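Every protein chain of the complex appears in place save one, which is left out.
When the chains are written out, they are named A and B in that same order, and each has its own residue count from 1.
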Amino acid sequence: MKKHLIALAVLAASGAAMAQSSVQLYGIVDTFVGTSQDTIKSSTAKQQTVVGSGGLKSSRWGIKGSEDLGGGLKAGFKLEQRFKSDDGSLDGVNFKGESSINLSGNFGTVALGRMATPYDDLRNKTNPIGDTDISPVKDTIKAAKADYTDKTDNTIAYVSPTYNGFSGAIGVSLNEDKATGVESSQHTSLKAQYANGPLLVGYGYQKEEAKDKGGKDNTKYNLLAASYDFGVAKLVGGYQASEITVGNVKQGDNDSLYFGVQAPVASNINVFFGLANSKYDAVTGTDVKATGYTLAANYVLSKRTDAYVGYKHIKKENDNTGADLGKIKTLAVGVRHAF
Amino acid sequence: MKKHLIALAVLAASGAAMAQSSVQLYGIVDTFVGTSQDTIKSSTAKQQTVVGSGGLKSSRWGIKGSEDLGGGLKAGFKLEQRFKSDDGSLDGVNFKGESSINLSGNFGTVALGRMATPYDDLRNKTNPIGDTDISPVKDTIKAAKADYTDKTDNTIAYVSPTYNGFSGAIGVSLNEDKATGVESSQHTSLKAQYANGPLLVGYGYQKEEAKDKGGKDNTKYNLLAASYDFGVAKLVGGYQASEITVGNVKQGDNDSLYFGVQAPVASNINVFFGLANSKYDAVTGTDVKATGYTLAANYVLSKRTDAYVGYKHIKKENDNTGADLGKIKTLAVGVRHAF
Partner (left out) sequence: MKKHLIALAVLAASGAAMAQSSVQLYGIVDTFVGTSQDTIKSSTAKQQTVVGSGGLKSSRWGIKGSEDLGGGLKAGFKLEQRFKSDDGSLDGVNFKGESSINLSGNFGTVALGRMATPYDDLRNKTNPIGDTDISPVKDTIKAAKADYTDKTDNTIAYVSPTYNGFSGAIGVSLNEDKATGVESSQHTSLKAQYANGPLLVGYGYQKEEAKDKGGKDNTKYNLLAASYDFGVAKLVGGYQASEITVGNVKQGDNDSLYFGVQAPVASNINVFFGLANSKYDAVTGTDVKATGYTLAANYVLSKRTDAYVGYKHIKKENDNTGADLGKIKTLAVGVRHAF
């Protein structure tokens, strides 16, 4: 029997008021054909033809819903699984994408569970090609040293309402690993942003603490990021400074700069360009520099479907000697379908 | 594209009669913030702040459906996944909650697959706070010795129709591990109950047999349980006697008593109290006693959403010397949303 899920709202009486609630089954299948080579991970890696998942956006399916509780109060949830559309395998834990419940009202939103950090929200909003396999930002920074954790478990988060364009969010993730003489590790993430018409500017901070075993291990990330939509093109960019500490001893600084342009060059064609640069300045040992760029375009077939082509190139070098430490090269021609 | 699942029935012609069939996507997201400490599992465990899943009811999603086959015959199925809403991870096998198909009619219901045992049905119906992380019953009995298996694989089950309030059910789970000189292990579970208006009283029996390797290992559970709804409060309670045998030699008796009150103290506030006591009387070795209680309340925000607070406390002791063998303490403040 054929059953189509359709676009209607469920009306249900709740207390004095009529409450409107909905549940959605949704997802994205994004698969590409291309070539790939990563000599940063393995110096003997060969260029080869691949079928890959998540060229423009990670493949996923999920269930989400919201319920109007009356009096301005709402409940919502989101369960999102990530999978590899090229081989059908699960990508990470069952609901890696999100597993959250929230209550929202005039006071803002309080959410519990696994979710993207506030820091990640700001980085994504200013990312040249978003949450994708061919965006240069994350891989360039990881090639230099390490990038932040984008989603956290056991999280308590608060998102403020927006006042004249200003808003903020904070999330604390508890690792629940307290033991004799060892404090529990945790991640703390926050952002403050100003959004007004075409402009977004924001600041983000994320501190990732490992267990305190008589000497803190942690990494602190600071991000200043902005975007401006000129209509003919949207510019995005950011500066991220991170500092790595092991046993209370600073190990090094990892500073990164990224920039991007998103331009609708025709009614159904968009061009994306992104550039990223990341340096790891080690207190002792080798300094590393990584540089990456991506050029991509999509052809919009419908609101839900597009075809795309993209090329990502990342180069890692010894920042003292200039010696080549490997490259990542990915060419992708793919189709993305949202449901 | 937004798709809402809506409340309508699917009409389909089937044989001579019009058959009504439905498929539902459903679930519960239940997440809490709290503190937790379990010195029974590890004597050095510290109290720590946690985000947890399933405070009032295990987090789950599933697909279920039924089809009217005409002539009083119906087919039904249920596939239910359990997950940890605090970190998005899968809880147990894919469809741990249930993976069943059934045919029902005047003769009763015959079901095949993975499902809750008849014994578990009776225990759940008389459980102070149901299938939850903060109910004291299961954890108190497990602290003393061992509690029954609630769901079984490879099960053939029969549920009788109800005659004047009387009904019964039996389930046999086959472990499919027969080998030379070894009989297959299996679980057998049954219940008989009488339900009439506010009263429910029932008897349950479950025998969990391990492989017969020339000497039976098994545990037998007997349960007498009842509930009565006075309107201002519902009382529930039960007495469970279990006997553990290894190699045809009795190891000990594990007898448990539990009791609970569920009271709607205001139009949208319910209070729950549960108490459990379990003793393990070993033929040789240490006798153990465990005592647990839970006090909880929920605030009903809508038919689908509530907020709750609960505290569970379990104490394990050497029943001969009174020596402290650890405690479990859980405080939870959470939100539960059904879809």
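Definition applied: a contact is a pair of C-beta atoms (placed from the backbone, for glycine too) under 8 Å apart; a residue touches a chain by one contact, two chains touch by 3 or more.
Values in this document were obtained by computation on a predicted structure and should not be read as measured data.
Taking the whole complex into account, subunit A touches the unshown chain at residues 1-7, 10, 12, 21, 23, 25, 27, 29-33, 36, 44-51, 61, 81, 83-90, 301-305, 307, 334-335, 337, 339.
Even with one chain removed from view, subunit B keeps its contact list with that chain: residues 1, 3, 5-10, 12, 14-15, 19, 21-26, 63, 65, 67, 69-70, 73, 75, 77, 79, 93-101, 103, 112-114, 153-156, 174, 176, 178-180, 184, 303-304, 338-339.
Just so we're on the same page, only the chains that are shown with their structure count from here on.
A straight line joining the Cα centres of subunit A and subunit B is 39 Å long.
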